[in-house]
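A single protein chain has been removed from this complex, and every other one stays in its place.
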């Protein structure tokens, strides 16, 4: 899939809407959109090796803040394409942009952002993003519409 | 409970952290905070009679956008106090502010906002907030630190 | 995919394990398996037209009981294949068997059953399964290892 709304997103994950994700208003509950975004973000972190890094050094991601704008109600059945890209890379944090395209709408259904901070889970304090990780993010984003380095 | 962080919040709901809400990083997953916020917001909507209104008229709430700032990691066991208040009341929408206080931290653990739009579920379009509903929101908020009417 | 563990299952849905479905023990929380089963069961109900039937008549499914046997711990990343088939068809209920195969284990990771009763949501009482629905279930199951009619 190469929906124009996801052009420039190096990571796009696909998922089906689960019937049980709908609430009493018969569309997907707003909370679930943050799970969809997380799924794409986690896949991004996996690809740049942050989970391996965490196993080796204890430096892991922690979510500082998140936001979403819900543009279209979603219903079962539908297939979703959820993008993640890094739009700002700072000394101790990255800002992700997320976009969610619905096959049923053939359009953007939601977008949002999440700020992820590098956290030293062993020392229990914030930490700088390791150089290697920054390099791999930079590499993954070297696509049109990519990254601002802060 | 009257934690100073929740002063001026007309609605505060209490909940225990569920062990199963923690993820592999052994703290409550960030997505769950939006559910906590929703719990307080829904209680607010119930108190001002929006669910009755929806049964009678088809005019219900729809979430336009949501955001959260995560300030403290949460763990099981803990008891949470989640506040909701309306900070802006416009012709067709309200903006909620949420604050979440953790008993374990004895402090603010997260805060955020959600914009809720009035939606005509029968006519499938946005609608103005009924006068009665605005009145009841206004009444509930007539507390120190309350409401800006837009 | 035609894993031998899913032979004879007329409905198999595929899904990726979401990282956020893991709990503090770093494997998928047992509650989530029931959601995986539900996803396959709902797809089954959709294929035999039960959702259309419900819109037209108010006769919908209600879960009477459910059980699962967890055979293998699941972790992110993994791809799951979840089967649903009807093993007993009675006057007012069907019994589903579920099996969940993990790509990472290349083996059965869980199985279970769910009994679904036909419920008249308008009249608020149990009801007989409509003849047409029974026919479509029977047709879907006419595969090796299928259905006992009660």
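Note that the chains take the letters A, B and C in the order they are written out, and that residue 1 is the start of every chain.
One rule holds in what follows: a contact is a pair of C-beta atoms (placed from the backbone, for glycine too) under 8 Å apart; a residue touches a chain by one contact, two chains touch by 3 or more.
Values in this document were obtained by computation on a predicted structure and should not be read as measured data.
Of the residues A:23, A:92 or A:132, I need the one that contacts the missing chain.
Residue touching the chain left out of view: A:23.
Check each of C:7, C:62 or C:91 against the chain that is not shown and name the one that touches it.
C:62
Since one chain has been left out of the picture, which residues of subunit B touch it in the full complex?
Counting only subunit B, the missing chain is touched by 13, 15-16, 18-20, 35, 38-39, 42, 46, 76-77.
Tell me, which residues in subunit C touch the chain that this view leaves out?
Counting over the whole complex, subunit C touches the hidden chain at residues 25, 29-31, 34-35, 38, 60, 62-70, 73, 121.
Extract the touching residues of subunit A with respect to the undisplayed chain.
19-20, 22-24, 26, 29, 31
By definition in this document, only the chains that are shown with their structure count from here on.
Which chain wins if you rank chains by how close their C-alpha centre is to the centre of all protein C-alpha atoms?
A
Using mean Cα positions as chain centres, tell me which chain lies farthest from subunit B.
Most distant chain from subunit B: C.
Does the subunit A and subunit B pair touch with the same residues on each side or with different residues, judged by whether over half of the numbers are shared?
Shared-number fraction above one half, so same.
Measure off the straight-line distance from the CA centroid of subunit B to the CA centroid of subunit C, and report it in whole Å.
35
Calculate how many whole Å lie between the centre of subunit A and the centre of subunit C, each centre taken as the average of the chain's C-alpha atoms.
The computed centroid separation for subunit A versus subunit C comes out at 30 Å.
Please compute the C-alpha centroid of subunit A, do the same for subunit B, then give the distance between them in whole Å.
Spacing between the chain centres: roughly 24 Å.
Which residues does subunit C have that touch at least 2 chains other than itself?
Touching at least two other chains: 19-20.
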